[in-house]
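Notes for the one structure printed next.
Omission of a single protein chain aside, the complex is shown with its protein chains in their original locations.
All chains are identified by letter, namely A, B and C, in their written order; residue positions are counted from 1 within each chain.
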Amino acid sequence: MTLLAIIIILFAGGIIAWLSERYLQKGGRWISLVSLLLAALLLVNYWSYLGTPQSVSGGPWWDSLQAAWIPRFGISFHLAVDGLSFLMLTLTIAMGIFGLVMTWNDINFRRGFFYFNFLWTLAGVVGVFTAIDLFLFFFFWEVMLIPMLFLIAVWGYEKRIYAAIKFFIFTQASSLLMLIAIVGLAYIHYRNSGQLTFNYNELLGAELTANAAYWLMLGFFIAFIVKLPALPFHTWLPDAHTQAPTAGSILLAAILLKTGAYGLLRFNLPLFPESSMAFAPVAMTIGAISVIYGAMLAFAQRDMKRLVAYSSVSHMGFVLLGLYALDTIAVQGAVMQMIAHGLSTAALFALVGALQHRLHTRDMQQLGGVWAILPKLSAVALFFAIASLGLPGLGNFVAEFTVLVGSFRSNHWITALAAIGLIGAALYALLMMQRVFFGKLRNQFESPSESGDTADLSLRESCALLSLALLLVVIGLRPQPIFNISEPTVTQAIAEIKAVAPDQNLLSSQSQRQEILISTGDKSP
Amino acid sequence: MPFETAPGLEAGVLLASILFCLGLAGLMMRRNIIFMLMCVEICTNAAALMFVVAGAHWGNADGQVMFVFVVTLAAAEVAIALALVLQFYHRKHTVDIDQLNELRG
Amino acid sequence: MQGLLAWVPLLPLIGFLLLVAIPLFYSKEPSEKFVTAIGVGSVGISALLTAIVATTVFWQNPGEVVNIALWQWMLVDNLELGFNFHVDWLTLVMLMIITGVGFLIHLYSAGYMREDPDFRRYFAYLNLFVCAMLILVMADNLVLLYLGWEGVGLCSYLLIGFWYKNPANGAAAQKAFIVTRIGDTAMAIGLFLLFFEFSTLNIPQLISAADSSGANSQIITVATLLLLGGAVGKSAQLPLQTWLPDAMAGPTPVSALIHAATMVTAGVYLIARMHPLYMLSETAMTAVAVVGALTLLLAGFSAIAQSDIKRVLAYSTISQIGYMFLALGVGAWSGAIFHLMTHAFFKALLFLSAGSVILSLHHEQNIFTMGGLYRRIPFTFICFAIGCACLAALPFTSGFYSKDQILLRAWEFHDGFNSLWLAGILGALVTGIYSFRVLFLVFAGSEGSSSSHCKDANNTVMRVPLAILATLALFGGMLAPPLQSVFGTQTWEHPAAWVEGVAIAMPLIGLVIAWGLSRQQQKTGEKRSPIMQFWFSGWGFDWLYENLLAKPFRNLARLNHKDIIDSIYKGTAAFSQQLNSLLSSSQNGQIRWYLATFAAGSILFLALLVAL
Partner (left out) sequence: MNFVFYLTAAIAIISTIMVIFHKNAVHALLYLVTSLLAVAVIFYQFGAPLAAALEVIIYAGAIMVLIIFVIMMLNQGDSTVVQEQAWLQPTTWVGPAILSALLLVQLILLVSSGQISSTQTFHYIGPKQVGIALFSHYVLAVELASMLLLAGLVGAFHLARRRKIDQGDSNNAI
């Protein structure tokens, strides 16, 4: 019931926020805050599950809720939560609160409708992270898109319509693919077993021919990596991120991208273990190339927000790499990367938003030397920039390191390639610091007399950003609790795959070893 | 009862075709709506002629029945069309059909 | 008592946090005294703690190994990492250098940076650096070491670019970080490979695993070479040495602490720490030695041609670390660490006295505008001279003892032809030349253009560290650390007397040459012959990398800044738009046009009918 309550609270909060605009000018944000806090409070319900590691045999689910929805087609309203979902839910709610607080005063028109969209996006995402019925999953997948579309199209920056349409076409086309794959899967299962169902747990046992499984897997895969996004489907992201309002960018970067990764881990790998295994090298290559390509493009940008957006492509490449390494360490690292990237990138977007709010530009050619006028903001930006370049001791490092260590075990060369992305990350992160915060202060910013706008971070912003920073440090130094929470889900997914080909993995690692031996040759005695 | 004076089916069809083509040509070349309406009348008339000729050839009353319907149609059409012309002239003070292009894509 | 060790890295961290958090509670900038108390005090207490632990625990029992487990960092599958410290004598030596020399440099900084508007930020960075460096040397697993490794890299970046208003400083900082990051990435891949082979990254476990099992020697070779990549990057060795000369853009005490005494020697520490692995691979050992030999020569010659006092010292640092690598490569582990220690003393001394010179001359760094300063700033002169003597390894200075050990060991290391020893000896000559050249150019001879407005800028906080460091530099040779517990007892027969003789003579010959050279150069000024120009540019490495790597990358990035992949989608969109406008232009609202198309269509249709 808790899950349903969270979703209902968010949906209802959105509607109330919209309706209340007529009576309370700025009431929407308070209503949103209250509903988000309520949702967070409900999440605390699951506190008792945190300490105790769940046995895999008893199923990984902590809590579930099932009600018939369209029984005729075997569709039910089936929500469930396990460690992975819980982490993602926590991230969702936390980032929702963060985005709300960071943009507390930013929305000047149609406030009610804004908060309506904001909360509905979150509600959709919560649904995506908890839906266990494939049809319901698809339903929520669509629910989160439309409000996001409005967020971009109504409150965005100069080229918002273009960005919104691009975002919509990409995600809609990809979710269509997913719908086909879902229906195909249910249909094949129906033909084999005579039972029409969209239930995840039952479809896990669906018997598929290798060929059919491969195509279905590809359908899911493309849908999810468009969202992730990975090469070559990433191009909606820079536009959408750049044009979205700050709160929208935060939602997009911190949460919406994670739905793709979540989908890969929750659905793609367990549903199609054999074909995922066959496909893994390709997916890992895509991931590694995304890492490098994203970093390179981030380096080439002038627009600060675009830079951060491309850095997302780079970071999410690590997630893809880790997931398809099909190795416990790497998958755990991918989960960690989802969280760490959510925190660091959300903060960076918030900072760019704050900067633009104050200096009215995000073009790095026009910025420079901002440290002199906004030292606090710059220091915080420095922190998140180095977090994003993967400095050890912060969350992103733990994630990237575990991803790489794990993937190295399944494929040396691709991982080595992806590791080059670490250099790329340093290039773009430092470039941003140099161009924006260091160097000479531009003349037009020198006189703060223009307005009180150029005030440094307010207490509200500082608190929001510092709590994120603190979280990153905590994750960086003590990531174990998170690893523990996601462990049952990850081990189960990996076990599922390992069970399919118990010796194939061994074989491949053996052959990898052989490869190394050959490549190093006879250098040492 | 056979009707001996008839000049032949081909001739009738030919005449109908010529009249129709003339009407179509006029429809395309005139810009004045009134003239266009007249050309529409020529076309419908040619079609009606075709019905009658064919009916006569096969000795069937259907041809003339259709003629009756065509006339009915023409009457209704002209009535509506002329009303539209009046309204159009009232608004634009012209009878130039080229001014009526607000439905362009 | 041993638990105190955990406080050693923690105290600077607390100092850092306090300094950073001040604006949260206090709207005004705190006074310099307060900042100094926190910044210098934290490191001072750390140094004190280290000294206490060293005397109480380690002095009595040289074989003592202290393990401090703080908390579990990660436990995923079989990847188990702890936030644990492992302290043995090797670590202890590093601890003493970092906290001891670090404290002195902090103290000096308080004087050097006085009245800088960003005083607090400076000490925050410096404290963070000390913390990271301490974690680096105390780590008991390679990932924790990597944490410190990257942490010091970050602080180096921040401190090089400390005066951020000058874009050149920022560029130098960026270069430093990125070049070292290239090495770090190699090192990271090395860690992956080690974990792949041994399923652990804990250093003692790794070493025992490598020793005991018939571990795959090829993998160990590759892994050690990759670790060497990291060491080369951090220690500014060939081929990643280009960042260090530029790193002199930072404040001079920073150069003393980070780019001379501690951080740049991290590579040496890493290899020394992992020496059992290196011993398993002859290839890796040779690589280390060759890198060291080549670097020490290349950097030495470059140092001769420099005109910026700090760049001379930077190249000399590269060269001296080359000696350490040479020592590592020939298996003189304790010699390398001993040289690391003495080098920390005398190079810190040199940088700090150079700082005094620079401050006295109002931030003038060109040695050709100096000259005859020994009269104006005698104290600095004495300190600098002591530093130079140690650097050149004149007999009975600390540098002499440590370098002698390396050269002797290299002599033993026959590979048919004593090329490594020859490189070392030639390097000793070059060292003599460049160190005394700069001494003579700055302090001796006639006064240069900027000497006239020289004003002694030393105050007490600066003099005290200088004095202590000078003493250490002179007599540090007596303090050879008892590293047998770590590296085992190494014995070697004494070589022929003439070998010793050559090693002693070289610096003296260098001194004479330097005198002549400096006389001549003071007359000719800054003109350089082509070969000198080539050396001045650091053997063209910067040029090479700029044109081979940086420029192509930048051009590629610029070419592709619109994202070539997006053009696929943009192309699709443009195509459909074209199609749309084509079709919509047919819908022009002209009834007569529609009629014409209708007629044409009928004609086409009938034509088909007729044709068929």
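Keep this in mind: a contact is a pair of C-beta atoms (placed from the backbone, for glycine too) under 8 Å apart; a residue touches a chain by one contact, two chains touch by 3 or more.
A quick note: this is a predicted structure, and the numbers were derived from the prediction, not measured.
Novice: Considering the entire complex, write down the shown chains that touch the omitted one.
Specialist: The omitted chain makes contact with B, C across the full complex.
Novice: Kindly note down the residues of chain C that lie in touch with the hidden chain.
Specialist: With respect to the unshown chain, the touching residues of chain C are 596, 599-600, 602-603, 606-607, 609-610.
Novice: Which residues does chain B use to touch the chain missing from this display?
Specialist: 1-15, 17-32, 34-35, 37-39, 41-42, 45, 48-49, 52-53, 55-65, 67-69, 71-80, 82-87, 89-91, 95-96
In this text, only the chains that are shown with their structure count from here on.
Novice: Mind listing the chains that sit against chain B and also against chain C?
Specialist: Chains touching both chain B and chain C: none.
Novice: Point out which chain occupies the most central position, where each centre is the mean of Cα atoms.
Specialist: If one averages C-alpha positions chain by chain, the most central is A.
Novice: Based only on mean CA positions, could you tell me how far chain B sits from chain C in angstrom?
Specialist: Distance between chain centres, rounded to whole Å: 96 Å.
Novice: If you average the Cα atoms of chain A and of chain B to get two centres, how far apart are those centres in Å?
Specialist: Each chain reduced to its C-alpha mean, chain A and chain B end up 68 Å apart.
Novice: Mind checking the centre-to-centre distance between chain A and chain C? Centres are C-alpha means, answer in whole Å.
Specialist: Chain A and chain C have C-alpha centres separated by 36 Å.
Novice: Out of chain C, which residues touch more than one other chain, so two or more?
Specialist: Expected reply: no residues.
Novice: Going by the contact rule at the top, pick out the chain B residues touching chain C in the complex.
Specialist: Those residues of chain B that touch chain C are 24, 27-29, 31, 97-98, 100-105.
Novice: Which residues, counting only chain C, touch chain B once they are in their complex?
Specialist: Checking each residue of chain C against chain B gives 583-592, 595-596, 599.
Novice: Within the complex, which stretch of chain A touches chain C?
Specialist: Spelled out, the residues of chain A in touch with chain C are 166, 231-232, 234-235, 238, 296-297, 299-302, 327-329, 332-333, 369, 371-372, 375-376, 379, 382, 386, 391-393, 397-398, 401-402, 404-406, 408-409, 412, 415-416, 419-420, 422-423, 426-427, 430-431, 434, 437-441, 462, 477-480, 483, 487, 513, 516-517, 520-525.
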